[in-house]
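Here the complex is missing one protein chain, while the rest keep their positions.
Chain naming follows the written order as A, B and C, and within any one chain the residues start at number 1.
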Amino acid sequence: MGEKATIYLVGGSQSDDNWSQLVPVLYDIEDIDKIRQHGVAGVLVGTLGGAPQQNVFLGVPLRLMMEEALWLAEAGHAVLQRVTGQDLIHSLEGLHAETLKKWKDEDSAEMGRQLEWKRAKFLQKMKTIRGTNAEAEPCDVIKDRDEQLMKHSIFVETKDISRLAKQYSETVSGLLCQQILAHDKKLRFNYKVYKALRENGYFMSPGARFGGRYVAYPGDPLRYHSHLTVQDARGKEEDIDLLNMINGARLGTSVKKTWVLPGVSSDKEAPDFYSVEWAGFG
Amino acid sequence: MNGENTALCNAVFTNLVYQQLWTETKIVDFGDVSVVCGIPSHKLTNDQNDTETEGDGQASTATEKHFVYPILMHQYKNSGLTMNTIDHVFSQLPNTLKRLTLGIVNDDGTIVYYFIYKGLRKPKKN
Amino acid sequence: MSDNEDTFNDSDVDGDELLQDWSLATKFIGNNKSVIPLRGEKDFEPDGTSIQDSLLFKAKKVMFDVLRQPDRGTIVKNQVKAYYDSESHTAIVKSPKGTFTNTIGSPNSNGSLTLQFHEFVYLVERGSVSPIVQIELEHGEEEYLLSLQDVYTLFTSQDELDKFFVYAYLKRMGYIVFPADWKYGKQSSIYDIHTTHNAIIRGGCVHMNRIFNIFTSISFSWLKSWVKTFNSITNFTPTRFASTSAIFQSINNVIPYYIPPKTKEQLLERKSVCNTKSYVSNYQIAFDVWKPNPNFKKSNRYLPDFQIVMHNKNCQNTRFPNLSDFKKIFEQLDHKFSFIDEVDDILEKTTKSNDTRSKTVDKRIDKPTNETNNVHAAKNSKDSYGQSMKRIKLGYRSFLLAVMDCGLVSIIKVSEADFGSENIWYVPPTKQSNKHKAKRPKNNQRPKNR
Partner (left out) sequence: MAKRSFGNRLRYKHPLPIEADPVPSLWRNPVQALTWIMDWAMRWKETRIIDVSINQLGQILVCDAWQMKYLWEHGFFGTGQLSRSEPNWQARTMSRLQLEDGNGVNLEAVTDARRRQRLEFKKLRAEFEAKKLKMRQMGIVDEQFQEQERVFLKEKRDKELAFEGDLPHIRETDLELIEGNTVVQLEKLQLLPVEAIFLTYAIPVLRIQLPQLLPSLISEVKCFQDIKRLLEQYVAYHHYRSKGWCVRSGIKFGCDLLLYRRGPPFQHAEYGIMVLDANQSNDYTWYSSAARVVGGAKKQLVLCYVELLVSEEDAVELWNQGKYHALFSSCKIHELLYKRWVAGKNRD
């Protein structure tokens, strides 16, 4: 396990050059844990195998906003890997028979362990049932029928993580990060805002439902309430839609979130923020 | 200060004195920015910062002066308020001031008030 | 579990956090230590105490423990293999079994089942199928079991991912979902010819009625435009009015408004008008959605309950629909319009009203209605007022707009509304007629110009 988490950019094809529309995801729970320690929580989007009939608790993959992926890469906490279906198929086709055999052996070894464990459990059970008159039937022999049942009940898992990924992914360099930003002005503006907030200790999550670009938490969202609804970054010379501001600030007051207006200027790296709340009268 | 500005300040002034019942209310010019200053009739906020400095919760903010910057909001045209405008207003006011009150004069006859803080400000805790 | 979804959404309305409370997750996943704060018991901010730190540590542990459980898969006996085919970007289940086959996949003549890519990923995520790729080696074909990561790598665009998220979101809630352009089997259409047939078979009365409707709508709009021209030429506004209704009527015809189709006949008429224009829309219906129903047959589908259109709010090439986008979406719709039943309901309850425009649901025509007419006259005006309100509130054609924000799904129901056709004005009692304290105009009373 490397120090840096690996973030995969999916949803593209080899011919694509607009990388700002790629989707950053993680599959490895250790990596998810790592980036969480760096203040990036992300959004779980996969069905949870154990409870597939609800939308409240989801599992891997974890989806990030592009801002998060870029920040983690820039801060040196993660590497970005671009992957496409074509590359995957290509590397599958190029697999050596030995590699494949090695993996197959690993799989059957694991299944073997499962079977072993099941056998032991079975024998244990037999012992407790027939413990007293053990001489009637030997309790260390498993009948074919039972053996068959056990084999059928071995669990075949669909693993989260790919064995092949290393072979088909292409590392995205810092230069390409800049290219992603160059493609998308809105993302470029918002990235400045994201970065400033993150470096102020905030955890961000997508905020459209709450009427903003981000909802910002003062620490891990598992433990803390969110504090801010942050609007899309804007030029400081842009008109403020007062009705929209009144809406946001009114809403903010009732749900205890400050409505934050971030302004960016091309000559300054750091954005300026104004926080707005209802005054409590009028 | 132009005529519309004076009229705008007067509208907010009247509203603060006679509807919101503020005291020590007056219109003050800071450079080219005019604001209405005054003291609310009762304590407005008791966010955490207030309670922390107040010790046993005596209403100290009630005597704190508020600076209200008036702005006109029409159903049918833009207000012209930008972040640059807000920068400018802050730059003219005493530089210890962290909070500006925006007095939005609507064309339906009501005036609504919003606080604007420089930078990031966490919400009231309670 | 659905209760969770509900409270979750209610708290969304209350502005509560949108965050998963993993201590509840452990309830139905097995691990039973509730160390994650219950809703509303989160802290305001970090306070630097080690107690808070340890609470956070435990909360994270529960979450990661749940995530680490290897529970995506099946036992050997129940294993269903789905073979991904990169050419067609679909997967084939050679020997389909399991309940999912009722509502997922397109059956082939050889008994196999073709899964569209989103169906494939969804089943893989649930652990219902094992994702396999067949690889050619020198000594023959080998089956390779893909991981979830490999499967996600196969997505070709953000758009496809977004659609998948919405699909999975609805499937997890039990809905039956198929792409709107799914070619398999038969699907009913509200524009099926038999509705017109019916109308014709019903014969004289109904038919006359329809013609009459068209006639009145034409003549009415003609009258309206005539009054408008008259008014604007003469600039005539009376200053004395015999009744409050007359005052309202004098201002009622100034602003034209759109009237959505409200009956099957009107839908058909609209369709024939719109078919002649060729619409190119940026917004296509992505999915047809049916409420959970064990009797659903995918080979012969009744009208869907909902239709979904997608919008990614962060994509630089897309925008939230404007009016003409909305219009084009509405013209594409073909699902169970609940207002048609509502119109039936209303007709059943009320007596025949003066208005003939929107009251052409043929089934009801032969019902005796006249005898009740006078008896309940007073009550009816009140009822019809309530029904006006109900029609406004329910609206007419509608669709669901699924808005994507970096993997989070919000769904909005957008319906056509018609405030213009309902006059709800209040008529004060006059000295002459003090029998009724307050009156409302009769349902859909058409303003008549003097």
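Everything that follows uses one rule, which is that a residue touches a chain if its C-beta (ideal position, glycine included) is under 8 Å from a C-beta of that chain, and two chains touch if they have at least 3 such contacts.
These numbers come from a predicted model, not from an experiment.
Novice: List the shown chains that the missing chain touches in the full complex.
Specialist: A, B, C
Novice: Which is it among C:83, C:175 or C:287 that touches the chain not included here?
Specialist: C:175
Novice: Please give every residue of chain C in contact with the chain that is not shown.
Specialist: Within chain C, the residues touching the omitted chain are 2, 5-6, 9, 13, 15, 44, 47, 49-52, 169-170, 173-175, 228, 231-232, 235, 237-244, 246-248, 251-252, 254-258, 291-292, 306, 311, 313, 319-327, 389, 393, 395, 398, 400, 403, 405, 410-420, 422-426, 428, 430-432, 437-438, 441.
Novice: Extract the touching residues of chain B with respect to the undisplayed chain.
Specialist: Touching the chain left out of view, chain B contributes residues 3-4, 7-8, 11, 14-15, 17-19, 21, 23, 41-43, 46, 48, 51, 57, 72-77, 105-110, 112, 124-126.
Novice: Which residue numbers on chain A touch the omitted chain?
Specialist: 55, 207-213, 231-232, 241, 243-244, 246-248, 250-251, 254, 280-281
Criterion: only the chains that are shown with their structure count from here on.
Novice: Which integer distance in Å separates the CA centroid of chain A from that of chain B?
Specialist: Once rounded, the distance between the two centres reads 43 Å.
Novice: Report, in whole Å, the distance between the mean C-alpha point of chain A and the mean C-alpha point of chain C.
Specialist: 30
Novice: Can you pull out the residues of chain C that are in contact with at least two other chains?
Specialist: Residue numbers touching two or more other chains: 44-45.
Novice: Please set out, as single numbers or ranges, the residues of chain B touching at least two other chains.
Specialist: Each of 122, 125 in chain B touches at least two other chains.
Novice: Given the complex with chain A, which residues does chain C contribute to the contact?
Specialist: That would be residues 1-2, 4-5, 8, 12, 14-22, 24-25, 28-30, 36-37, 42-46, 52, 55-56, 59-60, 63-64, 66-77, 79, 86, 122, 124-127, 130-131, 133, 135-139, 142, 144-150, 152-158, 160-161, 165, 168-169, 172-174, 313-316, 403, 405-408, 410 of chain C.
Novice: Chain A touches which residues of chain B in the complex?
Specialist: Checking each residue of chain B against chain A gives 15, 19-20, 40, 44-45, 71, 73, 78-84, 86-87, 101-104, 110-125.
Novice: Could you list, by residue number, the parts of chain A that touch chain B in their complex?
Specialist: These residues of chain A touch chain B: 197, 200, 218, 227-228, 234, 236-240, 242-243, 245-246, 249, 252, 256-258, 260-261, 263, 272-282.
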